[in-house]
Structures are given as C-alpha cells and as structure tokens.
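Before I ask anything, let me first share the structure, which is written out below as structure tokens.
Removed from the display is one protein chain of the complex; every other protein chain stays in position.
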Amino acid sequence: MAKKTRSVEVNGRQIRLRPERYSWSDFFMALPAVLLLVLTTYYPIAKLINISFTDWRLTSRTYEYVGLKNWIWLFTSKTSTKYLLNSIKVTLIYTFFNIAIDLGLGLVLAHLFNRLTKPYGAMRALIFMPRYIAMSTCGIIFLWMFNTDYGVINRMLEWAGVQNHINWLGDGKLALTSILILTGWHGVGYSMMIYLSALLGISRDYYEASSLDGATPLQQFRYITLPLLSPTSLFLFITTFISSMKVYQSVDVMTGGGPRQQTEVMVYYIYRLAFDDNRIDRASVVALLFFVVLLIVTASTMRITNKNVHYEA
Amino acid sequence: MKNLVALLLAALMLLACTALAEIDPSIPTDQTTEVVFWHSFTGADEETLLRQIEAFQTEYPYIAVKPQYIGGYNDIHTELASANAAGVGVPALCVINVPRLTSYAEDDVVEDLNPYIEAFADKINFADFYDGMTTAMNNGGEQTALPFGQSGQIFYYNKTLLGELGVSFPEKLEDMDAFLKTVSEATGKPALEIHGTDNAYFYCMFCNLGAYMIDVDTNTTGLGSEVALDLIKRIRSWVDAGYVKWVDTDVGNTLMLDFTSGATASVLYTSSLYSSYKAKAESGENGAVFEVGIANQPMGITNYQFVAGATLILPSCECNTQAQKNAAFLLASYLTAPKQQLEWATVSSYYVTRKSASTDPQYAEAYQALLEELPETAVIDLNSYVSKTKHPLFDKCGDVFENYMSEIMNNGMDPEEGWEMMIEEINDTLADA
Partner (left out) sequence: MMKKLTKHRRLPRIGLIVRTAAAVMITVVMVFPLFWMLSTSLKTESEVMGSTLVFWPSVPQLENFTYVINKVPFFRYMLNTAVVTAMQMASELLLGIMAAYAFSKGRFRGKHLLFIVVLGAMMIPLQVTFIPLYIMVAQVGMMSTYWGIWIAGAVSSYTIFLLRQAFMGVDDSYIEAAQVDGMSKLGILFKIMVPMCKPTVITVALTAFMNGWNNYFWPKVIVKEQNMYLLTVGIQKLRTSYGGEVTNNYHQIMAGVLLSVIPVFIVFAIFQKHMLSGFTKAAMK
C-alpha cells in the first residue's frame, strides 16, 4: 500500500505523483501528543510496575524491594482474590447495563427526537443538559433525591402508593441500579446526540427506495438503519465500554463501594487499597492487572466487532 | 482489658526509658515563619478557629498561619498521604482523627511530640490534658498528637417526650430492651436510631460486653465470641420490631432530620453536634419543639467511653523547616490551651480537653458560662475515657464490621450467617497484614 504509485488526471493529462514514502513530518505531527500521553500515562504505569516490586506503604517514607511478593499475594491471598473477583464481577455488570442504557436508550431517544422542529430541538437540548454538570456534583443531587426518608423519589412513590421507603443506596440489590440511573441520566443525552447526527447522515434515498419496494418501517430499521449505524454503534460501544470499566466518580459520591463491596468497581477497589489500606504496593499490582485485562478485552472486542461493521460507501 | 493495662504500662516504661531526641526549639523573630494548617472544620467551628488563629498571630506577629479547610478526615488523609509521597506541599500542622494515628506513627510520617513538649514545657502544660485523651494518642511511647476538638459517641434523646412517658434513658445495656419497647410502643416510631457507617458509634456497646475488635495476642477478632453474636441478634430483634432504625445512607442528614422532626426518640451520634441539635429542637425548626438530653454509652460489664474526634499532628516531612514545625507546635499549644478550649466547647460543644478548665479559678467564669450553655457536655466525666486497641488494621477491620452490621440490620442477612462471614473476613484481614 505504501509503495503503490498513484496518478491523478489533471486537465486530461495523467500526472504521476511521487511514490509514497515514509514522511518525517507526519511523524513529527503525531509526536507531541504521543509524548504527552507517554509522560502522563505511561510513565506513571512504569512507576507502578516499579512500586509493585516494593513494600511501599503510601504513608511510609521508605520502602524495600520484595520481589514478587505482591504478585503472589494477588493470586494466593484469600482476601485479595475475594475482593478482586467481586470487583471484576461488579465492574462487568455495571459495564453491561451501562452500555445497554447508553446505546439502547440512546438509539431509541435518537429516533424519538429525530424531528427538526424547534420544540424538539429544545427538548433535545434539555436531555443533553445533565452532561454539562460534573459527575461529582450530579452525585450530590442524586444522593439527596435518593435519600431513603427525605428524598423526593421515595416521597413521590409514597403518593403513588409505595408506602415502604426503598433503600436505594443501602440495599445491595439496588445500590448498583441507583448508580446506573445516575450515570445513565448523565450520559444518555450524549449518545442520543451522536446517534442523531449519524441518523441524519443516512441518505434519504435508501428509505425512499425501500418504501417503494413496500418495506415496513420496522424492516427499514432492521435492514437499513441498524447496519448503516454500525460504525457509530461501534464507536459508542468502545468508548462507553472503556469509560464504564473505568467508572469511579459516581460510585465514590453515591455509595463509596458499599453496601459491603456490592458496588465496589475495580478502580474503586484499587483506590481503596491505596488509600484506605495505604497499600500502594498492592494497589499497583491490581492496577497493572486491570490495565492488562482491559487492554486485551478492548483489543479483542474491536477485532470482533470490526468484522461486523458496515461502513457506508 | 488486661491488654490495655499491659500496653499502657509498656508505653509508660518506654516513655521513661527513651532518651528524648533533642530539637532546636527556636523560631526566628526577625522574619516570618509560615505555618500551613489543614483542618476539617466548617461553619461556626471554622469561625472560632479562625478567630483564635487571628489572636495567635497578634501574639506572635512573626508567625503567619495559613489555615485551609480540606474536607472530612478521609479527604485530609488522602491529601496528606499524596503530599507526603511527593515530599512537597505537606502542612506544618494538620487535623486528623484518632484511628489513623497508629499507622502514622508506625510509618514515621508524624513528629514525636515529646521533645516539643519538653522544649515548650511552659507553653503547653501537657499534664493538664485528660490522661485518657493523651494516652489514646500515644503510640509505643511516642506522643503522636495533641487532643483537639474531642468528642464522644453519645445518645441524644428527646427529654420532653421521655418525661411525658415517665421513662429515663437507660444507664445499663440490660435495661435497653425495656426502654426501647416502652418508647416505641407508645409513639409508634423508632425509639433509637444508630449511626451505622462508623463503627465508632456502636462498637462501644460490644466492648462494654467484653467483645473487642482485635485480640492482639492471637491476632484474631474478639467479636467471634458468643457475646458479640448475642448482641447482634439482640439489635436485629430491635430492628425487626421497629424499635431501632439502623441508618447507613446519608447518615448525618438523616439522623439530624429524624431526631429534630420527632421521627425518633433518640439517636446515637457524635457529641460535637450537641449545640446544633439543641438549637434545632428548641426552636422547632423541623416541626417538633422539645428539650434535648444526652446520655453516655450504657454500661455492660464495663462502662468504657471512647475518645474520638480531631487531633493535631505535626507531619515529619523534611519539606517543612524545624522553625516551621516549632511554630506549628506553638500554634497547637495555643489552640489546645484551657482558655481556647473553653471557647471552643462553648461554641461547638466539643469536650474541654483540660482538667484545669474546671478547677482553675481563672477560668471559673468561662466554665460557669459553659455549664449554663451546655450543662451536660461539660459534666461528662472525662476520666472514664479509655483508648481503643491500637492496631494499624483497626480501621480496616472496622469497615468489615460496619459492612456486615448493615447487611444484617437492613438487608435481611441472617445474623448468625452474617456474623460467621464477618468473623472470617476480619480474621483474614488480620492475617493478611
């Protein structure tokens, strides 16, 4: 590909372009961004690898190298495996449902709000609005709304006849749902907007032609819209997947990982190891494992889904 | 409690034997020494603090104090730990809670205050602190912190309501059942609400029955005893009967609202909120006008009360000069002096940490004023305060304890099953050091 000779036609004459070569200027265009990323993310990772071989407690000022001790701890200690497996489970459940909400609901809303009239434009803007507000502050709003006895949600449910107050954040079966409600509320407007822009990008000809062939709207959705949206879906899937796996802020404000670790996602577990236990050595080991797992899962997801993506001509 | 005595003795012996490290206690008067001070106080507390700091600076014009509100203890810990790791931006004086002190002392991130106490003997009058408080902040002979903004885990009760019902708040744990039943059946509401996300509040009841979080000798938890299981079952039966509400979400706001609106007859929370609760209840701000009473932890086989609340530490980071540390200690001794402590107690109902506040005639007037304002806060016998087991994993074990208590009380987990799981998890945690 890189060595192919190309030509273009200008004013009826064939002009041969220079054979394509590696270009230093292209390299230098990518360099500043890459260097900054290396500095802000890979250098810390390298440091974490170093720390993972020490016994550094965060509050302590000295440390020693202890070889593979922390890695052995990770895979053999009863507490570590228990919390680790739990946090992986919670993270995966959260990720699954968060993707379902963002993509599924986002697509439904995109269809519902796909009318270019002023009132609809205003409603779209309103639905997008939560995304303007920091998660750290949204969390406080929801914390208050979810308050068991004084929160507006339970009080409104009371009017609707639900007399027993629901323990939204204290009940292990519900706490993750409450977090999903918060993050879904916060993020769905964004995926709706992305889907909407993709929907508007689909040429009307497809629909008109298929209408003439007698296709129902549902068939049109299944055989035209969905395939043509697949690059957008893939993009949203990957980005939502990664951000869901990294979820931290909403958990921190709403439940602090509780009740009894039932909302303790991986990043929160790592953070707890580093700061509640002061064991940054152990936190590093879990962090590295997390990074590797996420890298592998994301790479393979991209590979699999790429095959099933239909790019518009 | 043998352990505690042994530990105390050991500590005293160490204290006697350790040759004190010398410090140079000088603070230059010809230039400004800056003291960055991280604290956790807001509202009226912060105003008092800032006022006192202002007065301190007038007295020592060559010391410039920079007070910074950081957040709760958890926020302070996180920021302190990261600043320590970087070796930059560590405050010269810092507020932190008691349970963190043990690991700070072990990790050597705080100054041993003994040399300072020696060098500034005329400023601090260390012996004047209540012993229970200073011992709680002593780790293996090292004085890790000074008591400041101390509080207890006490019961607030609706005095008016209890008077109408003709009952008094129980002084003994064994009388609790009858009390809860009477009150709850008369009002149709919970008789007691317990702060469920910090073991400091409910752990004391377990201790007073002889069940301790950590048995240092065997490195296992003392909560594994039948006594602990029985108490768990007992509390659960109270919860099931509707006598007790176990609050584990948005706790601070919920307890305050429930109590001041009359939704519960009593709550178990920090003594430092007394003035605020009292003001709200007496003004009827949330719909119920009543008088507030307070009670200590009820007696079991012992009647321990635990020290909790804020302490002042001097981080040992080399990024602060000796002069800055000296100045910080000077500020700490100023803030913990009887006069300031009395003012502090009057405004914010923290305990007075000084014995002389109630005995020395020069404070008699201020003390009398305090008694009128907050009679019961001041008369709690601070000599009955003891310290909890000092163990770096205490907090972590406490987290497990809280988690399972919530599950058992609010989420229907079987008490015996939950208790067994809890014991296993705490023991694993202890073994995993």
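Per-chain numbering from 1; labels A and B assigned in written order.
Note that contacts are C-beta pairs under 8 Å (C-beta built on N, C-alpha and C of every residue); 3 or more make two chains touch, one makes a residue touch a chain.
Here the structure is a predicted model, which is why all the values come from computation and not from measurement.
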Which of the visible chains would the unseen chain be in contact with across the whole complex? A, B
Which residue, A:Met135, A:Leu174, A:Leu228 or A:Met254, contacts the hidden chain when the whole complex is considered? A:Met135
Please pick, from A:Ile101, A:Leu143, A:Leu174 or A:Met254, the residue that touches the omitted chain in the full complex. A:Leu143
Using the definition of touch stated at the top, determine which of A:Ser25, A:Thr76 or A:Asn164 touches the missing chain. A:Ser25
So which bits of subunit B touch the chain we can't see? 40-43, 68-69, 71-73, 75-76, 78-79, 82-83, 85-89, 95, 97, 151, 198, 250-253, 256-257, 261, 263, 270, 272-273, 276, 285-287, 308-310
For subunit A, residues touching the missing partner are 2, 6, 8, 10, 15, 17, 20-27, 29-30, 32-34, 36-45, 47-48, 51, 58, 109, 112-113, 115-117, 119-121, 123, 125-138, 140-145, 150, 152, 155, 185, 188-189, 193-194, 196-197, 200-201, 203-204, 207-208, 211, 217, 231, 235, 239, 242, 245-246, 248-249, 267, 270-271, 274, 280, 283, 287, 290-291, 294-295, 298
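The criterion applied here is as follows: only the chains that are shown with their structure count from here on.
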Which stretch or stretches of subunit A touch subunit B in the complex? 57-61, 73, 77-80, 82, 143-144, 146-150, 167-173, 258-261, 275-278, 280
Which residues of subunit B touch subunit A in the complex? 77-78, 81-82, 84-85, 103-104, 107-109, 197, 248-250, 253-254, 257-258, 263, 395-396, 399, 403-404, 406-407, 410-411, 425, 428-429, 432
